[in-house]
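A single protein chain has been omitted; all remaining protein chains appear in their positions.
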Amino acid sequence: MTKKSKKIHKESGVSETIGYIILFGIMTTGIALVTLYGYPVLLNEQANANVKNMERNMIALQSDVKSLNFKNVPYRENTLQISGGVFKVEKFSTDTKYFKVINETGNYQLIPAASFPGNEFHPGQLLFISEKGDILVGLQNGAVVKREQGGSTMLSEPRWFIDSSGSDKILVLIFTQIDSDADYAKSGIGILQMSSEQPVEVSYLLSSASPIRIEYHDTESDYFSAWRNYFNTFSATTDSTVTIPSVKKVIMKFYKVKILGL
Amino acid sequence: MVNENGVLYTIEGVAAGVLMITTAYLVVSTTVMFTPGDSHIIDMQLEQLGNDVLASMDTPIRYGDPSPLELYITDNDSSGFSNHFLLYANTAAQPGFGRIKFNSTVYYRKDADVGSYHFSDSGDIMTGREHMVNVNRRVFVKDYTNPPPPGPDDRPQSVLLEVTLWRD
Amino acid sequence: MGLIISVSIFLLAIIVNQSMLVGQTTSESVLDFPKAEIQDIRNEVFRYRSAEVDPDPIQADIETLTLYRKSALVDISNTSERLTIHYNNGVTYYHEVIQI
Partner (left out) sequence: MWIEKFHYWVFHHTDDSGQLSIDFVVGLSIFMIAFIIVSTMSAGLLVGLQSKTIDYDAVAYRTGVILAEDPGEIDETVGVAYIAPDRYAWDLIYPDYYPAYHEANMMRMGLAMPRYYYDIPSQIVMSHKTEQFFDPSKYERDFYKDKIIFGDYPYNYYITITPLDGGQSKSVGDPVPQKQQTGYIKRVVMVKHPANVTLNVFDTTGLANGEMTVSFNFYNLSSRTPGFMVYPSLERSIINLTNFSTPTTITSVKACSPTCEDTQPTTPTIWIKKPNGEVWRAYQISPLGMALSVENGTLIEVDPGYLSKRYFPNLGPVDKIDVKMVFSDPTLGGEKDFSYVQEVSFNESFHQPNLTAAVLEAWVW
């Protein structure tokens, strides 16, 4: 009995109300702090994850396009989860982004006007625009490009190459155009269905080794620096134009990927 | 005092549970991504199989003979090719894989142009929406005895046999 | 307890998040590497060499068809003492010189 009375005696010195208030205060502060700092971090993380997800998706799509182009698979489909933005198909005729290829000796346009009016190759693109609109991820002309905070980078390069193993320098340029019958745009889960069409192959054996200029035009300058940096791997350049010296043979293949559904 | 103890225990359990589930849900929903199914594995296996089958068929079984594949193309023997191809492609030690189906085309060079003709298939109607892979084999044809019109030139040549294959 | 689990899940989530950046799978790399193409071209070269026919039109066949269907450059040169096989598809570069 003495123990119990001692216990009671001790408890009586503490105010339950004050303790409750202290505990409640700590809890409220904690919740407030988490809401204030934790949640935005989480949301930001979510937005990042969405963009990363889309980058991955675009690279997966690029490998599907490669299968269509280089492996001659007639049809491909890929399931995409698009969150935190919109995925859309920009078919080739509607954009202001295009490529030109010029033989500087005599200033000849090398992209055939018969298939591509004005000797301009408009690739079109598969485009993801993030919710706030500040990040673009595009599959354009066989490359995966990303625009962010005023600059752009190339996440995965197209298959262009120079072969100089023999006595002659051969430049191989592979172009991929996106075509579709309808304007598709999607958020959520979509199945992108693609089919390939017969490519156009053009090959020039130049009478003498000549400089070849490749130009990328982009009025919005969305992917300007991405292409400039890629062009730099061929020859030094400061803008989205590159001149590759002493090319003897130019081979260009123009693939067309048709989007059948999303 | 007894009552207080009890209430506290239950509330703690509920609170911990709610907290854990909410956190897990938030974390899972923000980070888990929908990854496109690993179709590449199927592609890789199917491509390897197709390449193997064509390479085996293009190996002469006896010294000095033409390969079976060369003979099928020379004679334009599409059913012979189909039987041979499907035997190699569908044999497996354990059942459980879908049957292989295919469609094949021969590409040949005629001067500066490239021509093609349909060669053989497994007799299945292709909807165009299958999950397909495409394999090819360069076949040396010494002499076309029965070239399909308009047809390749009559000369020893190397043609490209392309086979598109898919499973059931 | 809940806190510990939440924190550990969060850490795991970060790891998962990092692993997601690895886009390329092994099978994709296998598919990208044109092993079968190169073996096929080599085999074809040996085949027509042993058949003792004029090699030039057949080399043109292989080069044209590979460029047309596969967008890859092939260059074969075939002399009595040396055989050169060159293949380039922009990603994989293969060059073989065989002294006969």
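Chains: A, B and C, in written order; residue numbering restarts at 1 for each.
Quick note on the criterion: a contact is a pair of C-beta atoms (placed from the backbone, for glycine too) under 8 Å apart; a residue touches a chain by one contact, two chains touch by 3 or more.
These numbers come from a predicted model, not from an experiment.
Undergrad: State which residues belonging to subunit B touch the missing partner chain.
TA: Within subunit B, the residues touching the omitted chain are 2-3, 5-7, 9-14, 16-18, 20-21, 24-25, 27-28, 31-33, 35, 38, 41, 44-45, 48-49, 52-53, 55-56, 59-64, 87-89, 91-94.
Undergrad: Which positions on subunit C touch the chain that was left off?
TA: Within subunit C, the residues that touch the unshown chain are 1, 5, 9, 12-13, 15-16, 19-20, 25-27, 30, 39, 42-43, 46, 50, 98.
By our rule, only the chains that are shown with their structure count from here on.
Undergrad: Pick one for the touching-chains graph, please: line, ring, star, complete, other.
TA: Chain contacts: complete, every pair touches.
Undergrad: Taking the mean of the CA coordinates per chain, how far is subunit A from subunit B in Å?
TA: Using C-alpha averages as centres, the distance is 28 Å.
Undergrad: Find the geometric centre of each of subunit A and subunit C from their Cα atoms only, then give the gap between the two centres in Å, rounded to an integer.
TA: 25
Undergrad: Of all residues in subunit C, which are in touch with two or more distinct other chains?
TA: Residue numbers touching two or more other chains: 17, 20, 28, 31, 68-70.
Undergrad: Please output the residue numbers of subunit B that touch at least 2 other chains, ranges allowed.
TA: Subunit B, residues with two or more chain partners: 30-31, 33, 35, 40, 43, 136, 162.
Undergrad: Can you list the subunit C residues touching subunit B in their complex?
TA: These residues of subunit C touch subunit B: 1-3, 5-6, 9-10, 13-14, 16-17, 20, 25, 27-28, 30-31, 36, 39-41, 43-44, 47-48, 51, 53-54, 57-58, 60-62, 64-66, 68-70.
Undergrad: Going by the contact rule set out above, which residues of subunit A touch subunit B in the complex?
TA: Going by the criterion above, the answer is residues 42-43, 45-46, 49, 52-53, 56-57, 60, 63, 67, 71-75, 77-81, 189, 193, 195.
Undergrad: Across the complex, what residues on subunit A touch subunit C?
TA: That would be residues 45, 49, 52-53, 55-56, 59-60, 63, 66, 69-70, 72, 159-161, 163, 165-166, 170, 172, 174, 201, 203, 251, 253 of subunit A.
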